[in-house]
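Excluded from the complex is one protein chain; the other protein chains are retained at their positions.
First chain written, first letter: the chains are A and B, and each begins at residue 1.
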Amino acid sequence: MELLTLFFIVLIATGLGLLIQWLPMRHQPMPTYPQRAPFLGGGLPETHAWSRFHVRYYPMTLLLIAFEMEMMFMYPWAVVFVEQGMKAVMEMGMFLAILSVGIVYGWREGVFKWQ
Amino acid sequence: MIVSELILPVALVIGVLVVGAYLVAVLDEAIAGAIGMPRGGSAWLAPLTQGAWLLTQHANATEAPDWQAWRLAPALYLALAAIGLAVVPFSPTLIPTDLVTSVVLWGSVEALATVVIFLHGWSANTLLALIGAYRYVALGLSYILISMFVLIGVALPAESLQFSQVVTSQEGLWNVIRQPLGLPLFLIVGLGMTFWGPLNLADSRDLAGGTASAVSGPPRLVWNLARAAMLVAFSGAAASAFLGGWLGPWLPGPVWMLLKMLAVLAVLLLIGRLVPRLQPERCVTLMWVVFLPLSFVDLIWAGAAAFFL
Partner (left out) sequence: MAVSWLQRLAARAAVPVFPVRGMHGEEVLYRLALTPGIKLVDSPRHASILLVAGGVPPDQHDALRRVHDQLPGPFATLWYRSEPLDELAGATRLDDPDALPEALKTIHRELMSGKRGSSPRLLPDEPPNPWEGLGDDGHGGKGMMGGVPYGRPMAMNMTDDIRDGLTLDSLTVTLGPFLPMLPPGLTAEVTLQGDLIQSWTTHSAPYPIALESVFFQALQGPVPIAELERARARYHLKRLHFALRLAGLDRLALEALRLAFAPHPGQDRAMALRRRLVRCGFFRLTTTGRGRLDENQARRVGGIAARAPGLEEDLRSRDAAYRRLEFTPIIQGGADTNARWCQTLAEIEQALQLADQAERDAVHTQRSDGVETPRGPWHEQWPEEASDLLDDLLPGLEWDEAMSTLASLDLAPLSPWSLEETSGAPVPTSVEERRA
């Protein structure tokens, strides 16, 4: 039942978002081509903007994957934490310590800089 | 049954989002006036007149946008805000959707927000919006871990991933005191999710409005509405996770909840007005090297506090 309610909430919010756009826009004419040109302060682009965009933070995204995997284990761990006592603290402490070394190493290697 | 489990939750969530988004705009206007921006007219009316103007302005188009994605992105951002608010408890009984894993769901809202904001900038197919979109991804990937660690911190004493249990676990002592690092770190996440103030890397001024630089009229209205709504949803999560949600003397629970949400919003909007926008590279470094280790400390602190407090 909760999930059904959530589904309705998503449906209605999305519908509301689309309706507010669609209702006033349905009678509007299509903008002219000069209006549709990208705004560059009066300048023009040579090409479309879509391209193989050179993302500059790719090493950081790799580091993120290491953490994201770990997060999945943390959710069940959080629930049994108090029950398990010191053992749980030690385990996660060790895990975080290793990851912290990774961050420090990455920082030294400049992975948070724009490449 | 239908009324209590379907209509009431939906009405509650949509109502709080719309009224909340309006209040965000009013509050922001009032704060701007109070700290010395030129004020014209009443703060109560300003969001309405701005909204009315956007409804009359024609929607812009770009040369070859990804139409579906471009129009869907603002609506999806609004829907994410609605999901975020739906798991927030207003009282022990008044919870739109009391999922057992609501903390996990909130985490996924944060991750999907990055996708939607990226989509909004990318689908326009213009240079400045595209830069804003990719720049935002760098921020989105940086704040998400901080948020995870901080939220797991509040789940420890509750022994549950349910926001209502998290609130109940604060009956003795609110998390804002029990885990002093938690709320400040979580506020950073809130600014990041809504790219507000210092973390406005997506729609910044150096990009002439970034992902929103090519939109006008109704789609821009929905985008602004969704952004404010996300701020409201975030304040709900922050108030339940750290400020004891509905807990409080004298007043009924939902009133306490709304007051606490307003307090969180006021702090966020004030930060937004007082701190400059971070340079992207500096922002990523700061997130990973300063705030992420601090969130480790917060988690260990929360773990220790769960035993001893």
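The rule is short, and it goes like this: a contact is a pair of C-beta atoms (placed from the backbone, for glycine too) under 8 Å apart; a residue touches a chain by one contact, two chains touch by 3 or more.
In this text, all values refer to a predicted model and were calculated from it rather than measured experimentally.
Colleague: Can you list the shown chains that the absent chain is in touch with?
Modeller: Counting the whole assembly, the omitted chain is in touch with A, B.
Colleague: Hey, which of A:F8, A:W22 or A:W50 is the one touching the hidden chain?
Modeller: The missing chain is touched by A:W50.
Colleague: Out of B:R71, B:H120 or B:R135, point to the residue that touches the absent chain in the complete complex.
Modeller: B:R135
Colleague: Where does chain B touch the missing chain, residue by residue?
Modeller: Residues 32, 35-41, 45-46, 48-50, 52-53, 55-60, 63-64, 127, 131, 134-135, 197-198, 200, 204-209, 212-217, 220, 273-282 of chain B touch the chain that is not shown.
Colleague: Tell me which stretches of chain A touch the chain missing from the display.
Modeller: Interface with the chain not displayed, on the chain A side: 31-35, 37-56, 114-115.
Assume only the chains that are shown with their structure count from here on.
Colleague: Please tell me the distance, in whole Å, between the geometric centres of chain A and chain B computed from their C-alpha atoms.
Modeller: Measuring from centre to centre gives 14 Å for this pair.
Colleague: Can you tell me which positions in chain B touch chain A when the two form their complex?
Modeller: Chain B reaches chain A through residues 5-6, 9-10, 13-14, 17, 55-56, 58-64, 71-72, 74-79, 81-83, 86, 96-99, 101, 103-104, 107, 122, 125-130, 134, 137-138, 141-142, 144-145, 148, 152, 155-157, 159-161, 208, 213-214, 217-219, 221-222, 225-226, 280-281, 284-285, 288-289, 292-293, 296, 299-300, 303-304, 306-307.
Colleague: In the complex, go through chain A and note every residue touching chain B.
Modeller: 1-6, 8-10, 12-18, 20-25, 28-31, 33, 35-41, 45, 48-50, 53, 55-57, 60-61, 63-64, 67-68, 71, 74-75, 78-83, 85, 88-89, 92-93, 96, 100, 103, 106-107, 112-114
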